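Yeah, one chain of the complex is gone here, protein chain that is, but the others are all in their spots.
Letters A, B and C mark the chains in the order given here, with residues in each chain numbered from 1 onward.
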Amino acid sequence: MSEHTHGSHDHHGHIELEYQPGLPINNGKVILWLFLSTEIMFFAGLIGTFIVLRYGAPAGTWPTPHDVHLKEYLGAINTFILICSSVSIVLAFEAAKANKSSQARWLMIVTFVLGCFFLGIKMYEYGQKFEHGIYPKKPHSMIYEKADLNYASAVRKRLATIVNDINAADAQQAGLAQEKATLATETETLNGVVENSSSDPQEVADAKTRLREIRQRVSEIESEESALIAGAEERAKHKEIAEPLLNHLARWTEVAAATQTDPNLRVGAIEILAYQIYPLHRDHDQVHLFLEEEAAAREAEKRELTDLVELLKTPVAEKDDVAEAQRAEQLAAAEARLAQIAGREQTLAAVNSLEHGLNDEHHWLMLPIKIPSGNMWASTYFLLTGFHAIHVIVGLIVFACILPLKLDRSRANMLENTGLYWHFVDLVWIFLFPMLYLF
Amino acid sequence: MSGQGEMTVWEKSMSFVSTYVFSRDHKIIGLQFLFSTLLWFLVGGLLALGIRWQLAWPWSNMPVIGPMLFSAEGGQISPEFYTTLFTMHATVMIFFVIIPILAGAFGNYLIPLMIGADDMAFPTLNMLSYWLMWPAFLLIGASFFTAPYGAGGGWTSYPPLSAMVEAAPGSMSAQTLWLLGITFVGFSSMMGSVNYMTTIIQMRAPGMTMFRLPMTIWGMFITAILQAFALPVLTAAGVMQLTDRMFGTGFFIPENLVVNNSVAASGGGQPLLWQHLFWFYSHPAVYIMILPAMGMVSDMIACFARKPLFGYKPMVYSISGIAGLGFIVWGHHMFVSGMNPVLGMTFMVSTMMIALPSAVKTFNWLGTIWGSQIRFTTPMLFSLSFVAMFIIGGLSGIFMAATPVDIFIHDTYFIVAHFHYVLFAGTAMAVFGAIYFWFPKMFGRMMNETLGKIHFFLTFIFLNGTFYTMHILGAVGFPRRLADPYDYPTFAHLQPLNEFMTVCAILMVASQVFFAFNFIYSIFFGPAVGRNPWRCNGLEWTAPSPPGHGNFDFQPIVYRGPYEYGSPEADEDYYPQTEAPPKEAPVVAPAH
Amino acid sequence: MTDHHDSAHDEQSHGSTGKFLTVFVGLLFLTAISFTVGNNEAIMSTPAIGWTIMMAVSCAKAMLVMLFFMHLKWEANWKYVLTIPASIMSIFLLLMLFPDIKNRTENYSNTRWLHAATPATDAHGGHSPAAEPAAAQEDATGH
Partner (left out) sequence: MGRYWSMLFLLIPILGVLTFVCAIADIWPMNGGAFAFPRNHWLPENINDHGHVIDSLFTFILYLTGVIFIGTSSALFWFMWKYDADRNTQPIRYTHGSHNLEIIWSILPAAALLFIAIYQMNAWADAKLRRPTEVVANREVLQKPFVRVTGRQFEWRLRYAGEDGEIGTRDDVHLVNDLHVPLDKEVVIQIESEDVLHSFFLPNLRVKQDVVPGMTQFTWFRANKAGVYDIVCAELCGWGHYKMRGRMTVEPEDQFKQWLAQKFEEQEKSGTTPDSGE
């Protein structure tokens, strides 16, 4: 603890002090440095978590930036922005110390704007992650650690939900239309009753009440219908995409994974599915091997089936009802299987042409994705950058509070303390940037 | 002392609310902390009785308090409710009683007075640190009453039990509320501690060098350092557990756990990570819970022994040593947790070493009363019992520090005995003593000595009856946190011993009536006293009782350390820090 | 030093604009280094080297910011009191977490390997310790 003396008098002039304990800096700066120490410990806890989870992850699984749509250059730009803002705030402090309040204010405005830019880029990055489904979620994240049966069934469930929802909406629309038609007929009849002068007054009154009810119901139906009709086209389009995916991608995969005896085809089937949905660069070569293997197996099966069909179609000399029925059954099964294979091939061809996978092409699909260690990556990424962003926001709020003030020499202390905080935020980012974007 | 001029200006314009409710005066804030924590002390004590009741007479209806406290159970404690009981007992006692009564109540009240400042360095921040306790009070209070049961993860809140809703269906949102509450306690303590440090570093009166500070202030200072550096780590961990519960992050949950027949959110995390982060805070926290008490006891013992504190500097060094070592011993809570056993060895050595400064302190207290003239007042009796109990609590700690022995006694009642000796028999007794001691300063009136001594006698007898027997339970291997241990043949014969302890515990809580009555009665009707009823040296005794705004009606200048009792230089047997030496010019500490 | 000028506690300003701009350029240069290293496949093929370089660069950047922007270079000795304890403790916390890192994978239970992430090149579950794949399989299907 450094103590020092000073000669003459205390600036409040109460008493002649010869001895002044404490540090030669203002209380604000002391408490701010102490606060920064607590912040260091806070981030040490968070970074320690990152290190344990990052290096404790099964070897070779931690996602590369490319795997999770993380752009290194955005991180670099943000680093640049923060460094610029650090310079501007330190210059603002110097300006305030030199009593140049307008210059200080301008520099603070620059700092504030830079901070906003930083947050803007961060928000854009977050948006990208959310769009691709890379975030932890209850009860089960969209991210799966590996492409196993759980994963395949989750994909199938999601696709089935989509198709079911579309079907339900279609059915609702049809139902509404039908109800409207029925009501129209009833209206005509009731109108007849009302217009007929010979009707019983009681009956007319009833009819009128009923007509009012019908009008109300029709307007209800129309408002409900309008949304459904407006969505009909989109639904049709979605169904056109989702149905083949459900049948030829998800179900095919599950069946293949459950029934294939060749382990390569079994594992490969799900890997292919995962790749079609969310292609991981590192999986590329292997999945293509799997695809080739599957294609070969498919070709073989197709040849076999075609032969069988031909064989079955050739007329047989002997007539036997039982055998005939069996042959017809076999023929139908073989043709159905051939149709399935054709559907699979068609779907694969369509999907293979996509560069960034199904989820990227059709955001509405929101299919489960496979990223090894992806959930932990997302957890730590959002934890670290999220807390950093909260600190940036707090900094911006402080800036907003001091901007209206006259930033002259009397406020230099305040500006210095704000600056110390802001530099600390910068410091944290200096470590986060390589850890999250480059490691 | 620059603030006094301005102080009177704003003093005049203050309404009742700003004087007594949203006050920025450290003394009012200190008293607010004191009253809040004493109320919570009552709650925590009743919760403890619930636990004791269940252990003595499992699954039987608890008379009187049972229907009051847990009417939903019809006075009978269910296993879920039992987990809530011990979780809340620990949470309330640690986060709402011991830490805030030491740092919040006494820290706030005494720091500016004892260092000769008019207030804290940042009074508004100080006020905020009290009012941030209220969200915590409400959240944790609410978690207790949340259906179906309160938080049941233990105060250590080990994941996955606490991080997964499925694992403890009884806790549901209560555990989430609990975590939020702890986060608020964290913010409050963090604000308080940086403020205390700044105040102690910056606001000392002229002449008050660091080595003229009373031990109480040293205790508070080191405590503030511990809090400031350790708590953020707990806050970070708590936030992570919250996101595990709410957003499915899985920091502390391994992959695809099957809990309660449902597959949990995909994880990939590590349950042990929580334990590391948690104990990184919570081990220093046990020193947070005793260092200020040690400081206050040192002050009281020196005052009533009428003798300088034996080995002031070694005392200061040893609490600093405890603080430093306190940060590197957290692993001893994890010896059998599955942590790398090699780490266990490192932590074992550092843990053994931390017993050393504690021993030094004890010897110094003994040295202080050696050759003294003891006045057996209530605060002195409580202080001496602190020393006696701390010896037991400290020695039983050595058993746990020895890793192989810890294999057997870990999570048994031996541990419970150990920390109750340190925290209840130690800290709580010191706090009682401190209340009796500083009560005249706080309220300008004395507490009744006879009632105080009865209170001391009964508490002392019954606390030993309750907690000493726990050592024996621990030696049998009796585990903590079991709602009904008597199903185990190994422990079935321990019920009579538990009954004995429960009777003692009930009587111990009942004896606090003497304290409660004495406290409330004396606030209004106790005999009024002057500035320095105990004839002490500290700066706080030169201020009026109770001190007004700005504390001192003169500028205190400090000439010597706080323990100059019986000094041959002085006419009387005490020598206040502010009293100028006769004839000589003011002695000024050498500058450097 | 006196506290006459609380507001601007030092008359001879220690940091000039030029000095700050030099530091600024230095920081940009260091950022460029870590960015290049992070994207250099040759270096990152042995990641430990890349990580070390990047952390060293980050520490250098942190020192620059602390020394110049946070004025620590010109402060009195209190700077050590206020900064070193927290730095030591945070580093100690990180160090003590290291020995348990390997716990996550080396003591992994076999059932966990079924659910845990495995490297892409190892699609056949070959990463799991070969001790009892059958048991693991059985447990997995049980769930």
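Basically, a residue touches a chain if its C-beta (ideal position, glycine included) is under 8 Å from a C-beta of that chain, and two chains touch if they have at least 3 such contacts.
From a predicted model like this one, the values you see are computed outputs, not experimental measurements.
J.: Relative to the complete complex, which of the depicted chains are touched by the chain excluded from display?
T.: Taken over the complete structure, the missing chain's partners among displayed chains are B, C.
J.: Can you tell me which of B:R24, B:H89, B:R212 or B:K307 touches the chain that was removed from the display?
T.: B:K307
J.: Which listed residue, B:H410, B:K441 or B:H549, touches the chain dropped from view?
T.: B:H410
J.: Thinking of the whole complex, not just what is shown, which of B:G50, B:P100, B:G116 or B:G152 touches the missing chain?
T.: B:G152
J.: For the chain left off this view, which of B:S129, B:N364 or B:T578 is in contact with it?
T.: Reading the full complex, the residue touching the unseen chain is B:N364.
J.: Since one chain isn't shown, list which residues of chain B touch it in the complete complex.
T.: 78-80, 82-83, 149, 152-154, 158-161, 164, 167-168, 170, 254-255, 257-261, 270-272, 305-314, 336-338, 341-342, 344-345, 348-349, 352-353, 355-356, 359-360, 362-364, 366-367, 369-376, 381, 384-385, 387-388, 391-392, 395-396, 398-399, 401-405, 407-412, 453, 457, 460, 464, 468-469, 471-472, 475-477, 479, 481-485, 487-490, 493-494, 496-497, 499-500, 563, 565-568, 573
J.: For chain C, enumerate the residues touching the unshown chain of the complex.
T.: 103-104, 107-112, 131-132, 134-136, 138-139, 142-143
Everything that follows uses one rule, which is that only the chains that are shown with their structure count from here on.
J.: Once you find the CA centre of chain A and the CA centre of chain B, what distance in Å lies between them?
T.: 46
J.: Indicate the whole-number Å distance between the mean C-alpha point of chain A and the mean C-alpha point of chain C.
T.: Centres of chain A and chain C (C-alpha means) sit 27 Å apart.
J.: Considering chain C alone, which of its residues make contact with at least two other chains?
T.: Each of 85-86, 89, 93, 97, 100, 102-104, 115-117 in chain C touches at least two other chains.
J.: For chain B, which residues are shared contacts with two or more other chains?
T.: Chain B, residues with two or more chain partners: 229, 233, 255-256, 263, 266, 268, 270, 273, 280.
J.: Spell out the residues on chain C that touch chain B in their complex, using ranges where they run on.
T.: 85-86, 89, 92-93, 96-97, 99-100, 102-104, 107, 112, 115-117, 143
J.: In the complex, go through chain B and note every residue touching chain A.
T.: Per the stated touch rule, the residues are 1-2, 4-5, 121-122, 125, 190, 193-195, 197-198, 201-210, 228-233, 235-237, 239-240, 243, 246-251, 255-256, 263-270, 273, 277, 280, 555, 586, 588-589, 591-592.
J.: Which of the residues in chain A come into contact with chain C in the complex?
T.: Result: residues 1-2, 4, 6, 11, 20, 23-26, 30, 33-34, 36-38, 40-41, 43-45, 47-48, 51-53, 55-61, 72, 76, 79-80, 83-84, 86-87, 90-91, 94, 97-98, 145-146, 148, 263, 267-268, 271, 280, 282-283, 286, 372-374, 409-413, 416, 419-420, 423-424, 426-427, 430-431, 433-434, 437-439 of chain A touch chain C.
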